[in-house]
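Below is one structure, written out as structure tokens; the observations come after it.
Here the complex is missing a single protein chain, while all its other protein chains stay put.
This part shows chain A:
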Amino acid sequence: MRIPGALYAARGRAPQSEKDVPFQEILPLRLKNTVSGKADSGSDVACLQEMGMLFACMKDNEFVEKYCHKEIQQFQNCFKCYMDRKFEAKKTVNQGVVQPGNNLNYKQLNKYMRRFPNPV
């Protein structure tokens, strides 16, 4: 006698034995105790507006610098401020002083997490 296929479908396929496919922990199943500092470096784009103004002025005056004195000054001041700020930020990161707050950089976070590591 022919058994209708619907009867098999109701039971479904028998599950695979777990012994045949043992679980492999390819990466450790817990979070690391450190964060990488990659995201903190941020993008390097600064003074785009000043640069645009400088280009506009230079193009109008056929690349003669003495007519664009104001724009050049603004551009260079902006870049200098940016570099100074970056330098100061780097210095504070390297000091590694941990202060309370939610806006921590990666070195401070690493210091915190070293104190409270994941249980092994």
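Heads up, the rule we're going with is that a residue touches a chain if its C-beta (ideal position, glycine included) is under 8 Å from a C-beta of that chain, and two chains touch if they have at least 3 such contacts; residues count from 1.
Here is the rule we go by: contacts and distances are computed from a predicted model.
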Which of "28S ribosomal protein S7, mitochondrial", "Signal peptidase complex subunit 2", "Phosphatidylinositol glycan anchor biosynthesis, class T" or "Autophagy protein 5" matches, in UniProt, the chain that is not displayed:
"28S ribosomal protein S7, mitochondrial"
Which candidate, A:Gly52, A:Gly96 or A:Pro117, sits in contact with the chain we can't see?
A:Gly52
Please identify, in ascending order, the residues of chain A that touch the omitted chain?
41-45, 47-48, 51-52, 54-55, 58-59, 63, 65, 72, 75-76, 79-80, 83
